[in-house]
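Only one protein chain is missing from this complex, and each of the others stays in its spot.
Naming follows writing order (A, B and C), and every chain is counted from residue 1.
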Amino acid sequence: MPFRLEMKVRDYECDLQGIVNNSVYSNYLEHARHEFLHAQNIDFAQLAAEQIHLVVLRSEIDFKVSLVPGDHFYVEVVPVRLSRLKFAFKQRIFRRQDNKLAIDALVTGVAIDARGRPFLPADIDRVFTAGTV
Amino acid sequence: MPFRLEMKVRDYECDLQGIVNNSVYSNYLEHARHEFLHAQNIDFAQLAAEQIHLVVLRSEIDFKVSLVPGDHFYVEVVPVRLSRLKFAFKQRIFRRQDNKLAIDALVTGVAIDARGRPFLPADIDRVFTAGTV
Amino acid sequence: MPFRLEMKVRDYECDLQGIVNNSVYSNYLEHARHEFLHAQNIDFAQLAAEQIHLVVLRSEIDFKVSLVPGDHFYVEVVPVRLSRLKFAFKQRIFRRQDNKLAIDALVTGVAIDARGRPFLPADIDRVFTAGTV
Partner (left out) sequence: MPFRLEMKVRDYECDLQGIVNNSVYSNYLEHARHEFLHAQNIDFAQLAAEQIHLVVLRSEIDFKVSLVPGDHFYVEVVPVRLSRLKFAFKQRIFRRQDNKLAIDALVTGVAIDARGRPFLPADIDRVFTAGTV
């Protein structure tokens, strides 16, 4: 079973259309990725302090259903290895009340060392094993 | 020449990595789309007040170069018609100092009426003429 | 015992100083107020849809301790009646690990009807009884 993070819409995340603003889903997805990594003993903030940066190369997001104030939802995170250095997160957000798919996303990343060069931390290698998108 | 919006990074938009947080680019892109639409006499907020919602169906963003505090940049917006009802914005963000491509994005949308059904406002039809992505 | 909401710092809420950005505390405080109101059967978003707006007149925030990535914290909310129409929320944020006071705030508000005039909804009258700040 994939990693799952329970969350809830906050009113301030909604825009003048009365729904969660599109850019906020990127916040949700980032937070879920970092919580997923934490669960694997990888601390994004700690890595940044050590000049190791996990950076996003590309994001693809399909917006299926708009979340509204008060909605409970959960974010699923599935790690996928794309190549020797590149990894990705398959992420889906489901509305809690009816398990409807709200967001379907694929976020690709890479690790960068202090000199700005891509490299492969052992922890990333361990978590992102071969798989198919 | 495509529509172009000049902007500048604000410190609060940067995260603990010291660079603009990924989700903030979605804010930049949205703001540039709305300014582009304004320049075409289409007012997103006014439409929302009339229960006409322009909604994003999909976004694809390639992150090329990270913007940092104080960076000046500009966002280009090119309208593209995808089908009878669907339209898209090709959007690119360039760093001002060296015109380097920072963000390359394609954002697809549709207009929804008060009953939640896709439709084609005349203004949208006018602005998004046939083109290739 | 006062209303209390448990929360956790998310990495994207931190700025280039590596700590929670000051403006984010306003988000935390707003979310806690709205959750407090929900617990009293007052729905901010529903009221807004009915053209009844709860608006903030003034906020005073003392920043005592900076929260950092991963910190757990809780927000306390105490309702205070200031006058016939004005009400306030005494709000304090405590860091979970040592119960240290991080934020001490007083947020004053009023209800506005559809014509923009201050008035006193019965629910607000019920929740905000006389008290001292």
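Here is the rule we go by: contacts are C-beta pairs under 8 Å (C-beta built on N, C-alpha and C of every residue); 3 or more make two chains touch, one makes a residue touch a chain.
Please read these numbers as outputs of a predicted model, since none were measured by experiment.
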| item | value |
| --- | --- |
| Subunit A residues touching the omitted chain (full complex) | 11-12, 14-16, 18, 21, 23, 69 |
| Contact set of subunit B toward the excluded chain (per top definition) | 10-12, 14, 18, 27, 30-31, 34, 38, 43-45, 49, 68-70 |
| Where the unshown chain meets subunit C, residue by residue | 16-17, 21-24, 26-27, 30, 45, 48, 53, 55-63, 66 |
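One rule holds for everything that comes next: only the chains that are shown with their structure count from here on.
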| item | value |
| --- | --- |
| Length of the line joining the C-alpha centres of subunit A and subunit C, rounded to whole Å | 29 |
| Mean-CA-position distance for subunit C and subunit B (Å) | 33 |
| Contacts with two or more other chains, residues of subunit B listed in rising order | 16, 21, 23 |
